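A single protein chain has been omitted from the complex, and every remaining protein chain is retained in its original position.
Chains here go by letter, A and B, matching the order in which they are written, and residues are numbered from 1 within each.
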Amino acid sequence: MSKSQAGWRDSNWYVGFSRFWHEYRKHRLGILGIGILGLFVGMAIFAPFIATEDPTPTTTIAPKFLAPIWLSVFDQSGVVTDDYLPDLYLENAPIIGTNGTSDEFSGIHVPTSDLSNQSYVNLTWSHTAGTPLDFRDHHTELQSEDPLPDYNDWVYFETNFTWPFNSNPNAVNMSISYSTTLSGDFAPGGFPNNNLMFRLYVWIIDPSGNWMQVFEDRESTYSELTREIPISMTYQKLSSIFGGMIEVNGTQEDPTDLVRVRVGLAPTFRFESYGGDIPWANYTGGVTFTVTKLKLFASGDYFGLMGTTNQGADAFAQLIYGSRISLIIGVLATGIATFVGVVVGLVAGYFGGKTDEVLMRIVDFLLVIPGLPLMMVLAVFLGASTENIIIVIAILGWTGTSRLIRSQVLAEKNKAYVESARAIGASDTYIMFKHILPNVTPILFANITLGVVGAILSEAGLSFLGLTDPEEPSWGRMLADASGGGAFIRGAWWVVLFPGLMITLLSLSFTFVGHTLDQVLNPRLRER
Amino acid sequence: MLTNRNKRLIAITFSMAFILMAVSPAFSQAAAIPSDLNQGPYVDTLVYQVITNPDTVIQSLLAGTIQMDNSFFNPIHYEALDLDPDITIASALRNGYGHITINCDKFPLNLSVFRRAFAFAFDKYRVTDEILSGYNQEHDSLVPYISSFSIEDELPYHYYSANVALANQMLDDAGFGWTGAPNDYAGGSRRTTPGTNEQFHVNIEYGDNSEDIAGGTARIGVDALRSMGVDADSLAANFNEYISRLDFHGDYDMVFFAYNFLGNDISDLGDMFYGPFADLDYQNMMNFRNASFDALRDDLLYGVTYEEVYEAGRQMQLILHHNVPRLVVYENTYNQAYRNDVFTGHVMDAAYYITGLWTMRNIHKIDGTAGGSVSISLGEEPDSFNIYTTNSAYAAAINNELWPALYNRGPDMAPWPDLAETLLTETHLDNALVPEGHTRFTMDIIQNATWSDGVKLTAEDVAFSYTYAFESGDYGNPASVRLVDLVAAYAPTPYRVVVEFNTESYWHFNNFASNSVIPKHIFNDVDGIGYANWNTWNPVFDPTEPMVNCGPFELTDFIAGEFYELSANTNFHYYPQADVTAPTSSTTPPTTTPPVDFTLAIVAGAVGAAVVILVGGFVLLRQK
Partner (left out) sequence: MGLREYIIRRSIYMVLLIIAVVCFNFFLFRLPTFLFGANPISLMISDELRRNLTQDLLEQMYANFGLVPDPDIFDWIYMFWRYIVSMFTGNFGVSFLTQRPVITAIVERLPNTLLLMGSSSMVAILLGIWTGVKVAADPGSKKDVGAVTVALFIYALPVFWFGMMLLLAFGFMLPAWTESVWGVRIGFPQYGTISYDVWEIARTSPYGALMVAGDVLHHLFLPMITLGIGGYGGYFLYMRNNLIDVMTEDYILTARAKGLDENQVLYKHGLKNAMLPMVTIIAMTFGFLINGATLTETVFSWRGLGRFIFSSLLLMDFPVIQAIFMIIAITAVLANFVADLLYGVLDPRIKYG
């Protein structure tokens, strides 16, 4: 044993620490490790200030697999994420019109006034029994692709926007808010199923004049309360609406870049005949749709510092918050494991004999049990929560520590100071914890830091297999989402590279610290 | 109205075909469109390749190493697939739905007003928008939209959008209170039960292997409950575990999973929600009890005309819609991609979609010549090829090509004759010889069917197939469950088979017509496999267990977990005769045992690797 070491061990805590630090800081890897570790700890503590978005992996905040924003410097035709319908709350009068010749349909725009700060458009149909309407009967013509209503008589309002870009938006978030007023035979309590006679439609008309029906109120459940209904846009719909405006070799299919959005109210085919009745001949009543908001929010290809995941969550927030889980699980699991290991090692080493034999056979036994499979089995049985993962990792982590402590105790227990403590009648517990433990502590430090690495990697593996809490942001889970969610095929390398890099860096910092501690504290290696 | 139903079904089928033709230019010019759906197969081999990673499936499709994928793809890949001119995307509305099953036995979930309020608060539009990227249709009825029995568009009201105000109003009216200030969930106030005024908690469980779709849908359900002030959480659980808990009427609140209909058959409704079955294991997992529903059961199961059954089904759907023992949350679009650069003739199937048996039978090269090898990816390896024990869709994909039946389900789910040539259905009214209340089916079968071991397929085999399923029911064969009313199955002449039930029902035909027909000389109870061994019979994997069948293809080679090669059965009873003389491709695959043994190859590979590494290591070590 070297002299310097004997020196700082025997002196008090503060002097001991400063001597130790003096040794430690000679190692560049150790300093680097501490530096990186500090960064991660800061990241974990200040996560809410660094990442502003919700880190829950299942919270969708943007389209899936968007690229990090800094990649946009290579892309000239990127789409800017924004609201594209200029008049979100319909404050200005849109184009209002009717189709067909019937005079039963009307529309009106009501701007904000002193009485109400709500502007809206009313689409109204009031029917008088026996008035014939122009029925198209296209249901029998096998034209399921026909976007137009079942009657040629209907009322609409229209608004439009210009699409300034040369590519499709990655996704469009569209919605319509409206309430419905029913009267006469259409009101509840009139004829049975009289709510099935009409529908509200939303069409998008591309610059070439092609109609696309993006919403049809199949719900037929009407309420005077205003509800916002999301209008989902599949990839096909987006490309057929926006695809014609992409310029290829200076020409584009569509004549202009003006996209029209039309909202209409029309009767459906049941109005011709339903349930043995002829509604158009017998019903007298009215329906008014009050549309208060029409939204079209288009997203581009880029989002945030690290892009989005397969569920459309912010990858950057997950990367930052992921450090919490890794650190908590790494440190706590190792802490528990070390505690158990120390107690077992002390007891086995100090008492020896049968106790030692039994404890060490248990250790041997746990060492031959395959680690990862056992962890998987326990994780599945216990259920996916952070506490359980900590327990699972700790169960297998203590064996090495206990062996190490035991061998040290065996070396220490026959030393003079222990003998003398025993001679003056100190209890076993007292001797173990007050005399022996402090003397074997230094050797623990390196062991603990390396144990943390194991725990971090185990956690990453278990969460990669999906055995951890799905709502908890973790790096392993990000990798699982990436490989299961289509990152490879989409070329979304950023959701593969960065989470793994974070795991590597964090465990690397612990490895460097542990390795340095080992060199500083372990006499055998130092003598070299 | 009824005609509207049928029309819609036909319309859907036709429009599918129409879309297919429109998107596949090769199809419309194809000179060799088979005049008869049964004719085929035209290709030499089908190769089912096991590819577990969905990314790799897409990559393989794009690279052309596979022609089709057995399953639907994540909408996220739509763009990549759509941009490739060699790939066609076929879409169909799924004949099934995702739903949340609610425990109707547990207070306060047993109050139908609570379940209805939950249905109103649940936002189905959000599922479409966030979970399924728009490839979905909001749905309420417990019968899928595509079924000719569905009354989705005639329902008096719907649960599509979130109507939180109404839901809360309903709970208030029903006496549900609050622990604190009303409507203050954010402030910590929670709903209490009516009467007892206790706070309660609701868990929505979902399968832990589908975090994206199942988990996301369950979380939307939790949001709905919380919007009503109910203390709720989502909980990932193991699928098999909770299904067995449901089967045994164990404790649960709500569970999300999916249900698929294979045909245009709603007879299951009668058992699934039948009150007296609420205490019976494996039945009525909702524990749903409703007297007016129960009264309709006999009308549904033993109705004899479409109209009778439709009417019973319609009323049942209305009752279920109002009482919500099970909340349907989506009916998604089944998107499948396939390559169109070599093969054409794909057929959209309402039960098995684009990779069903009709596609495999009709697919052929674009230039009209016979032959070729089609690769199809499978997401998991087939677990077993025993037609009675396997419930894996991956095994079914292969089994469907191997086994004959009297009738297959056609592309539109209507019966399509395979072995059967004529069908005579008789009751006592038609034929006094048929006992009162009985139904007798008499079928003549085709005469040129031959088992793969050369034995002629006769009516004896067909009759025996039903006897086998019925008798092995005593040993637990689930195939017997649908045949409880069977009283006789026999073959009066070599090519005529009679199947008789002691009841009358619209559904009897569905219960037996598409069952697999098995060879009597292999399965008989005297010197064959026997009734007791229905579940230990393990063909393919156990070389000593016979796999004698009579389908369009034969399983000729496989490496478990890697690929399964099916070769055209040239003795198949609908094998295109005209093409036998036509120049088929010269490389007819050998049906004999291949000269190379896989274990040998593995050993060779291992030895090769070892040699390379050892020599390399040696060289490295020597150069100091």
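We take it that a contact is a pair of C-beta atoms (placed from the backbone, for glycine too) under 8 Å apart; a residue touches a chain by one contact, two chains touch by 3 or more.
A quick note: this is a predicted structure, and the numbers were derived from the prediction, not measured.
A.B. asks: Who touches the missing chain here, B:389, B:511, B:549 or B:569?
C.D. replies: B:389
A.B. asks: Out of A:86, A:370 or A:438, which touches the unshown chain?
C.D. replies: Going through A:86, A:370 or A:438 one by one, A:370 is the residue touching the chain not shown.
A.B. asks: Just one of B:189, B:203 or B:538 touches the chain that is missing; which is it?
C.D. replies: Here the residue in touch with the unshown chain is B:538.
A.B. asks: So which bits of chain A touch the chain we can't see?
C.D. replies: Per the touch rule, chain A residues meeting the hidden chain are 29, 361, 364-365, 368-370, 372-374, 376-378, 380-382, 453, 457, 460-461, 464-465, 476, 479, 482-483, 488-489, 491, 493, 496-497, 499-500, 503-504, 507-508, 510-512, 515, 528.
A.B. asks: Which chain B residues would touch the chain omitted from the figure, given the whole complex?
C.D. replies: Chain B touches the missing chain through residues 47, 49-53, 55-56, 59-60, 63, 65, 208-209, 238, 240-241, 243-245, 247-248, 250, 281-282, 373, 375, 381, 383-384, 386, 389-391, 475-478, 480-481, 535-536, 538, 541-542, 557, 559-563, 565, 589-590, 594-596, 598-610, 612-614, 616-617, 620-621, 624.
The rule is short, and it goes like this: only the chains that are shown with their structure count from here on.
A.B. asks: For chain A and chain B, let me know how many angstrom lie between their CA-based centres, rounded off.
C.D. replies: Going by mean C-alpha positions, chain A sits 31 Å from chain B.
A.B. asks: Mind listing the chain A positions that touch chain B in their complex?
C.D. replies: Residues of chain A touching chain B: 58, 60, 64-65, 139-140, 142, 144-145, 192-193, 195-196, 218-221, 223, 225, 227, 229-230, 232-237, 239, 275, 310-311, 380, 384, 466, 470, 483-490.
A.B. asks: Show which residues of chain B lie in contact with chain A when the two form their complex.
C.D. replies: Per the stated touch rule, the residues are 1, 7, 11-12, 14-15, 18, 53-56, 58-59, 62, 74-80, 82, 125-126, 128-130, 132-136, 138, 153-163, 165-166, 208-209, 211-212, 215-216, 219, 236, 238.
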